[in-house]
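Then we have chain A:
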Amino acid sequence: MRTHIIVAIAAAAVLGTTLAASAQDRPTLTVYTYSSFAGEYGPGGAIKENFEAECGCFLRWIETGDAGTLLARLQLEGNSTTADIVLGLDTNLIALARQTGQFAEHEIELGALDLPVEWTDEIFIPFDWGWFAFVYDSATLESPPTSLAELIADPDGPSVIVQDPRTSSPGLGLLLWMKQMFGDEADEAWASLSPRIVTVTRGWSEAYGLFLEGEADMVLSYTTSPAYHIAVEGETRYRAAIFAEGHMMQVEVAGIIAGTDQPELARQFLRFMVSDGFQSAIPEGNWMYPAVVPADGLPEAFAALGQPPTSFLLPPEEVEVNRRAWIDEWLAAMTR
Partner candidate 1 sequence: MVNRLPGLIALALIAALVGSAMIGLIVAGGGDGSFGPWSYIGSVIRISVIQAALSTLASLLLGAAIALALARRTRFFGRPVLIAALNVATVLPAIVTVFAIVAVFGRSGWLGDISRWFGFDYGSWVFGLEGVLLAHLLLNAPLAARVFLAALAAIAPEHWRLAAQLGMPPRAIFRFIDLPVLIRESAGIAALIFLACFTSFAIVLALGGGPAVSTLEVAIFEAIRFEGDFQRAALLAVLQIAISLALLAPLIFLFSRRAPEAMPTGLSALRPDIGATTTKLADRIILIGGGAFVIVPLAAIVVAGSSAVATLAVPVVARALATSVAIGVPAGFLSVGLALALATLGRHLRLQSSRRRTADLIGLTALLILVVSPLTLSAGLFAVLRSVVSPFAIAIPLIIIVNALMALPFTYRQIEPPLLLAAERYGRLADSLGVKGLPRLRLMDWPLLKSPLIVALTMAIALSLGDLGVAAFFGTGDLVTLPVLLFERLSAYRTAEAASISLLLSLLVLAMFLIAQRWSGGWYARTR
Partner candidate 2 sequence: MLELDSVRLVYPDFNVDYDLAVPGGALCALIGPSGGGKTTLLHTIAGFAKPESGTIRFGGIDLTPLPPAERPLSILFQDHNLFPHLNAAQNIGLGLDPRLKLSAEQKHRVDGALARVELASLGARRPAELSGGQRQRVALARALVRDRLLMLLDEPFTGLDPGLRIDMIGLVDALRKERGLTVLMAIHAPEDAAPVADLMAFIDEGRVAIVGPPEEMMQRGRSPALDRYFRR
């Protein structure tokens, strides 16, 4: 038995050192991102391949759970972080990210972006965007709510799965959406929805997985999510409910860590990020609208998607000033 244990320890040690060694031959760019981006089904793999083909470097994705934990992790690590780039924050988190003082200006001359909003930020560069929406299965939910107010108010309405605003950017997006719609009565709205919330997950993938398993009627996701089912499965039953009041938007961004030891490589990556090599992997990898529409346009499946009548995007500073108070209000409402 003892020899077996020693063998196991030795094996672990050897495995660890080989992994470390293989990373040292070429310069390594370490990018922190959320799990579903770098995971098996995300665009991370294709992007890594495309970038490594042109940079002569090694691109290392570090999955940190979800967008919210991405920032918490960075704050916890402080100056000792190994990240060169953080990819996957959204506009609702960039004021907080800026406050950490851990990001450097990108100093990149950006070309035209295909965003529904003007982009002038000097630190963060967007790579994709989308609208939050509740996705449902039209085969089981025949008449989905047509407005957020209807979803909230109907006590016999559909059950939903949402994400935690502390960890997940869609979760935070919904929190802001509710705040935008209901203002000071947002906590009442949460309390009214709360009995129909099957579970509050930490991240998007967990929520979407549970929804596909049939654990709830609707899930907080994006208007673009049905494109996945159309393109990959040829399945049209999944739809995003378009709400009359309009939808909260999300713009996802990346930024360079100030203390990076690979500043040039990091800039090269950000330039690559708004080029076809990266952007072409977004629509059918991250299932979002690309920040720069690639040369061969959007995939066919995107044409069938519904579009909200109105979009909201809160100024990052307003989000940051109120974020903690609103999250605490949400915690209180959810535990009422």
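Behind the choice of candidates: all candidates are chains of the complex that A comes from, given by their letters.
Simple rule for what comes next: a contact is a pair of C-beta atoms (placed from the backbone, for glycine too) under 8 Å apart; a residue touches a chain by one contact, two chains touch by 3 or more; residues count from 1.
All values reported here derive from a predicted model rather than from experimental measurement.
Visitor: Among 1 or 2, which chain makes contact with chain A in the assembled complex?
Guide: Only one option touches chain A, namely 1.
Visitor: Which part of chain A faces candidate 1 closely enough to touch in the complex?
Guide: For this pair, the touching residues of chain A are 1, 5, 8-9, 11-13, 15-16, 32, 35, 39, 61-64, 68-69, 71-73, 75-78, 80-82, 159, 164, 166-167, 194, 197-203, 205-206, 209-210, 212-216, 324, 328-329, 331-332, 334-336.
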